[in-house]
Structures are given as structure tokens and as C-alpha cells.
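The complex appears here minus one protein chain, its other protein chains still in place.
This part shows chain A:
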């Protein structure tokens, strides 16, 4: 499997480490969101048969975090973005 790194171009998937659902980026505010929201953030994952956004780490490369949009049925990768850009677009970084 090849992952098209947005900066470095095509790289073999063995260079990457898989973390999981990219919803980890959307951590609720621990001071205001309450226990339920944090429980859901920590334990609840959707398990779609189809398009899935996930976090990958380029461990054997430039060590950037990526958000990879992958189809869990066909393994087709449709989009690869820097996690930093995704987080900023969602207003995570001040």
C-alpha cells in the first residue's frame, strides 16, 4: 500500500504507524464539556464500512501526523492531509 504524503510524495505504508480514528483531533474541553462527552470521545468509535478518516504517523520519515481518508472496504486512499492543517481548519490550534 502506498500513502501519498502531501509533502514527500508516495511512500510505502510500512513507513507509517496507524493510530486510529481522526475524531481524536476533536477532543472536548475537559472543563466545560462534562463526563459524558469525554466518555464518548475516549470510547465511542464509529466503525464504518466505507470512507474513514484516520490518523497515521510517518515514523520512518519526517515524523509528521497525517489524516488519511481511506475506504475500509476497498482500502482505496482518496485523500491525505497534514493533521496540523486539519486541526487548524477545525479551529483546534489557537
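Operating definition for what follows: a contact is a pair of C-beta atoms (placed from the backbone, for glycine too) under 8 Å apart; a residue touches a chain by one contact, two chains touch by 3 or more; residues count from 1.
The rule is simple: contacts and distances are computed from a predicted model.
K.L.:
Assign the chain not included in the display its UniProt protein name, restricting the answer to "Sarcosine oxidase subunit gamma", "HAMP domain-containing protein", "ABC transporter permease" or "Aldehyde dehydrogenase".
P.N.:
For the chain not displayed, UniProt's protein name is "Sarcosine oxidase subunit gamma".
K.L.:
Quick one: which of A:12, A:40 or A:76 touches the chain that's been left out?
P.N.:
Answering carefully, the residue with contact to the hidden chain is A:12.
K.L.:
With the missing chain put back, which residues of chain A would touch it? List them for me.
P.N.:
Chain A touches the chain not shown through residues 7-8, 12, 14-15, 60-64, 82, 84.
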